[in-house]
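Structure, as structure tokens:
All protein chains but one are shown in place.
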Amino acid sequence: MAKKKTEQKKWPEKWHEVNPGCMVFAAGSAANYKTGSWKSQRPLTDNAKCIKCGICYIFCPEACIQEVKDGFFEANLDYCKGCGICAHECWPGAIVMREEEE
Amino acid sequence: MGKRIGMEVAIAAAEAVALCNIDVAAVYPITPQSHIAEHMADIIHDGRIDAEFITVESEHSAISACAGASAAGARAYTATSSQGLMLMHEILPIVSAMRLPICMANANRAVSGPLNIWNDHGDIMPQRDSGWICLFTENGQEAIDLSIMSFKIAEDPEVMLPCVVNIDGFQLTHMIEPLELPSQAEVAKFLPPRKPFAQLHPDNPISMGCFAMPDTYTETVKAKETALINSKKIITRVFSEWAKRFGRKYNVVETYRTKGADTLMLTMGSMGETAATAVDEMRKAGKKVGLVKLRLWRPFPVEELKAAIKECKTLIVMDRAISTGGAGGPVATDIKSLLYGDKTRPRILNVIAGLGGRDLTVEDFVAMFEMAKKKKDETYELYGVRE
Amino acid sequence: MIEIRWHGRGGQGAVTSVEMLALAAIEEGKYAQGFPAFGPERRGAPVMAFNRVSDKPIKIRSGIYRPDVVVVLDPSLVGLVPVTDGLKPGGILIVNTTKPAEDLRKKLNYSGKLFTVDASHIAREELGVPIANTTMLGAVLKATGVLSLAAMKSPLEHRFGRVAAKNMSAMKRAFNEMKSAKAA
Partner (left out) sequence: MNSVQNFEIFAPKLIDRKEYISAGHRACQGCGEVLALRHILKALGDDVVVANATGCMEIISSGYPQTAWEVPYVHVAFENAAAVGSGVEAALKALRRKGRIADRDVKTIAVAGDGGTADIGLQALSGAMERGHDMIFFCLDNEAYMNTGIQRSSATPFMAATTTSPAGKAIPGQRTQKKNVPEIMVAHKVPYVATACPSYPIDLINKVKKAKEVKGPAYVHVFSMCPTGWRCASEITIKMGRLAVETGVFPLYEVENGKYRLTMEVPGKLRPVGDYLKPQGRFRHLGPSDIEKVQAQVIREWEILLNKVECMQPW
């Protein structure tokens, strides 16, 4: 799971609070930004069909699918943009995409 | 102090940089900077200093490689001129915004077209808003001293801005003259190795060169502007330290025989010495004339200039560049706008001269003085143009 | 202050001459400048180079238009380029030539101080090549007295290393063999 890293104490910053050169010192702090709101559909996994191959983990452009207990995989919906790659690539057919409203 | 030796100024500039414990030099040759490039290569290839020499394929890559090197914590140096500086143009404001203390020598040369390899200040003027500290040298000794001081100024934790030292092409770069090079030990005491504010290394993975959205860009501009304006304080401090250690005193604005002068000429770069000789001759002839020389072009030393010209009635600004289609020479334009609200300001006249290597003799300065004095209005004059 | 203008051809080492003279003067504690005419000329083209030598700091950054001394490195330049242009009244003209002085005076319409020396011949004998730049330095020193012969030793050694001695002896020969032309 992406770590939450905070650097900014407050936002927006005053001019003298902006880091020199717009450097960012907190590596991976983009995790503060939740891209989960971008999705119009979400992946649903049927663990009964899952063979734990991890292909969904490998092909996730968001790096938001991670291994959970018992070796199954799960998408972090805080970041999942709903692209559908995982469902499309899951060859045992364990993942399906569902509309967000449903 | 070191012994006075004869040396070509371009070579001396490279020797001065070699005293500065640089880590990376990325240089692309261009006339009239090429002797700096060649001599830098000699120094590094002979193993006289421990630095990487990147023989880049363009000036754009020269400044880009310096950006990478400086971001990784190195003391980085480059040198260029004219078209090379124009090619760097895109990267110059990025480097200053990233607060990378790169130092550069610019062998001032006219910009094409038509192609012209000779001296004027047309190359540095388009870079004046790029956020670099911009120093001008009047002779070879200043090229040495300011090259060394530029690193100290640029890297100061309160500054962290790049610095360009302007050395007039040919007029200075190709001149063999008596010079003093400080010793390595003296320079090492004055200028320890760079201690970067931040650097690219996996031990502390930071991101540099991030982009700013409209909610932050204005704040970054203010930060850079403030840092540049405040750098004057550090520049002055470094000048005093230099004077203490090496005995040569520099000021951001230099004056020559300004006492009792009702007319002052103002120059930048190598014009200064010839103009000073012209002042001597005119003083002998009873004219109340003096000379002001801008050593610091950015940040503009407005208070120091005001102090230097406060007693004169007429200021004749000699520009070695033109803002085409604008208000005249860039130096005069700046001075006029900075003094706009000053009720006691002198009459400001502007002579543009010495373009593309057109030589300026002592007699020319006298003639420019006479020409300016006759002017009724404050519009600029292009000196020596064939009508 | 003495101002010297050198005329040569690209590749003949006029710039080396001004460099050697400036370095020697500075080493002697004088003030000096040495610089080329900043042109795009390549090998073979007529070129100029300049020296200023003074006991006081030199505060002039322009070219030299009224020299005290003119040196002509290449005999073929006489009549080809206006070598006497701007030469000050009482100034000195030094020419590398095999021709008699009268011929030069006629060709140049020149009546001032004139020195001649067959520097190409000396250079060929001493150095094996007809490159007269260091040789002519000897003539300049003799004609002007601006520096001693000994002052040239260190810059020549620094520049020429093993062949410095040959250059020194060529220079000395020019110093001794140079002829002062009769006043016109």
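Per-chain residue numbering starts at 1, and chain names A, B and C are given in the order in which the chains are listed.
We adopt the following convention: a residue touches a chain if its C-beta (ideal position, glycine included) is under 8 Å from a C-beta of that chain, and two chains touch if they have at least 3 such contacts.
Source: prediction; values computed, not measured.
Participant: I'd like the shown chains that the missing chain touches, ordered by label.
Facilitator: Within the full complex, the chain not displayed touches A, B.
Participant: Using the touch definition up top, pick the residue from B:T31, B:S61 or B:T274 that touches the left-out chain.
Facilitator: B:S61
Participant: Which residue, B:I5, B:A41 or B:L200, contacts the hidden chain when the whole complex is considered?
Facilitator: Answer from the full complex: B:L200 touches the omitted chain.
Participant: Which residue numbers on chain A touch the omitted chain?
Facilitator: 2-3, 7-8, 11, 13, 18-19, 22, 24, 26-35, 38-39, 51, 53-55, 57-64, 67, 76, 78-79, 81-85, 87-89, 91, 97
Participant: Determine and list the chain B residues touching the chain excluded from the picture.
Facilitator: 23-24, 26, 50-52, 54-58, 60-62, 64-74, 76, 90-91, 94-95, 98, 193, 199-213, 216
Convention: only the chains that are shown with their structure count from here on.
Participant: By the document's touch definition, which label belongs to this structure's chain graph: line, ring, star, complete, or other?
Facilitator: The chain contacts form an open line.
Participant: If you take the mean of the Cα atoms for each chain, which one ends up farthest from chain C?
Facilitator: Following the centroid criterion, the farthest chain would be A.
Participant: By count of C-beta pairs in contact, what is the leading chain pair?
Facilitator: Highest contact count belongs to chains B-C.
Participant: Quick one: chain B and chain C, Cα centre-to-centre, how many Å?
Facilitator: 35
Participant: Just curious, how far off is chain B from chain A if you go by their C-alpha centres, in Å?
Facilitator: 51
Participant: Identify all positions of chain B at which a residue touches two or more other chains, and write them in rising order.
Facilitator: none
Participant: Specify, in ascending order, the residues of chain A that touch 2 or more different other chains.
Facilitator: Nothing qualifies.
Participant: Using the touch definition from the top, list the residues of chain A that touch chain B in their complex.
Facilitator: Touching chain B from chain A are residues 12-18, 20-25, 27.
Participant: State the interface residues of chain B toward chain C in the complex, per the touch definition above.
Facilitator: Touching chain C from chain B are residues 4-6, 8, 32, 117-118, 139, 168, 170-172, 174-178, 270-271, 273-274, 276-277, 357, 359-362, 364.
Participant: Going by the contact rule at the top, pick out the chain B residues touching chain A in the complex.
Facilitator: My answer: residues 97-100, 160, 197-198, 204-212, 215-216, 218-220, 222-223, 226.
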